[in-house]
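As you look at this complex, bear in mind that one protein chain is not there, while each of the others sits in place.
Our next item is chain A:
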Amino acid sequence: MNLQAWPVQPGQLVVLVPAATAVLMVLLARRSNAVNFAIAILGALLGLGAAGLLAAQAARGPLPADLPTIGALPVGPGIAIPLRLHIDHIAVLVTGAVAIVSLTVQAFARWYLFHDPRYRQFAATVALFTAAMQLVVVSDDVLLTLVGWELMGWCSYLLIGHDSEREKARRAAYKAFLVTRFADAPFVVGIAALAVVAQTTSIRAIVQHWSALSGSLTLTAALICIICGVAGKSAQVPFQDWLPDAMEGPTPASALIHAATMVAAGTIVLARFAPLLAGNGTARLVLAISAGLSTVFAAALAFCQHDLKRLLAWSTVSQVGLMLLAIAALRPGVTPDLAVLHLLSHAAFKALLFLVVGWLAVLTGSTVVERLSGAVTDHPRTRRLVAAGLLALAGVPPTMGFVSKDLIVDEALRSAADRDAASVVAALALIIVVPLTAAYAMRAWLVLTHRTVSERYQELDVIDDSRSVREVGLAEMLREAEPVDAHGHALEPAPAPDPEPVDDSPRPPIPTRGLLWVLALVAVFGGVLILSPWLTVDYLHPNWWIVASALMAMAAAAILVRAMALRTVYGDAAARLPRYVRSVASRGLDLDRVYVALVATPVLALARVVARLDGAGERGVAALPGAAERFGRWSETKHRRTPTTGLVAVALGVLVIGLLGVTLW
């Protein structure tokens, strides 16, 4: 089949299919969840099919790099807005990952939100979200990128605020949108500045135009503006605080937002501008500081979280920080493929972890440590999935997480050896974050696989029983006791032991679990992607000393965490930390209050002042007609109804001037 001859190319289909799915769901599935699910899953499968076609096209030969969308906007001579798509190998890989994660999330959501009255809205939003992300991935126009970017922000608002009966969810959604939108203001200005000088909004043309002006101050400022927007959407310092709060959304939404879409989109956008960043040390330094701080800070906070879902949220901040560090450490001429590789591996293991934690939360009723402690032991079906996800998160060889993370560390240290400031910052952050990641992954594993939970339950049973013991007389007891032989064994034959208890706890249907297994397999074996010709990654010359020392550090961290977890009630290593530290860390260092004090309160105070001023102005204007009327009445009272001498003087004056005018004309 000749794909090139199709009227709609796979590159356009990857965006169109999920968008059409969302529209169809809104229009068709008004009542039935089942119909809605059918559309959702069919749409997601077709979306995956489109991504597959794209991959097939890429495997066979040159990609149709340049595709139109709605046609260029006719906005005059000063600037061209072509609104076209560009497909490269990165786009092929990432669209595939997004499609797989989206399909898994749709399948899982049907099970997870089966009784939710808003399931239909949820599924439609997920489809729209997917379309927006795919658009960012394949876009070759800053305007299209912005369309996808803002649309994702809006969808995340809807998903986080899904349970809008709860005030916490409403606030989290509001906060998420406002924080990211605030960061988008410089983003918009930055891309406007780049586009105006290049006289086009095509990303490739912009990159080409500005590459010649790499030292320019405008470029540095514009890039920093773009980095600012990326930091907002990717929840990097100083905008990180919205993401943990966003855990108010249902778990499948978190899996989508964190794994493959919005939070990771920043990496894609910066990867598109990578040639400009590589030549601009200042912008890279800003990026390195923001991402470096985020990755270390978030990893440390992740270790202290009392809620394992929030642990995963902070871990996302940290992992996205890693991707951005990979871009910050770029040297001129090097492609940003490492960051994209880590994006792919993160997409696999983070989606997997979120969905499995969601599954466990259904079983145990919550995601806090007390409830989840020992959950994996009780429900062995989840054991391997959790193990795969956490191993990849920690970066244990040979998982995909290990491959992508280790290559980033390797690259950053090499660049740092060249005394490049941004790379030095990146390398420092990476050295700290590698053992920290292993530590919090180990902590999560120990909590989930804690064995003494059943003993705790037995203790509880004993306490309960002790309260219900009846007063029993010795004689009655002897009379009613069962007959025994000389050795105290019962004379009656012992009843047959119960058959093996059947694990009938709720679980996702088999296809959904199959998809989870796909994610797990990718998380473990996806590292082979470095062999593909689509990624230019230098994997043949690793510095074995770096690899070995990173592994040693990880092992040491893991052993330390194991030791800390010993003899704790819930197998929680963080329980050894002071309670104050844990509680502040769980609140994200109370940065929310700082946001409120620094931004919300002053803006609202200013708003009140302005509203008062405006009210005064409005009352003043409204009083004018009345005042005019009063003035009229007042002047009438002065009127004595007789011609005055003054009026005669005025009339004479007019006459004189008139005569003068006529005579002098």
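FYI, contacts are C-beta pairs under 8 Å (C-beta built on N, C-alpha and C of every residue); 3 or more make two chains touch, one makes a residue touch a chain; residues count from 1.
In this text, contacts and distances are computed from a predicted model.
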Choices "NADH-quinone oxidoreductase subunit M", "Spermidine/putrescine ABC transporter permease", "ATP-binding protein" or "DoxX-like family protein" - which one is the UniProt name of the chain not shown: "NADH-quinone oxidoreductase subunit M"
Among A:V35, A:A55 or A:A193, single out the residue that touches the unshown chain. A:A193
From A:G61, A:G78, A:G333 or A:P578, residue that would touch the chain that is not displayed: A:G78
In the complete assembly, which of A:V147, A:A205 or A:V334 touches the absent chain? A:V147
Which positions on chain A touch the chain that was left off? 70-79, 143, 146-148, 150-151, 154, 157, 161, 164-165, 167, 170, 173-174, 177-178, 181-182, 184-186, 188-189, 192-193, 195-196, 603-604, 606-608, 610-611, 614, 617-618, 620-622, 624-625
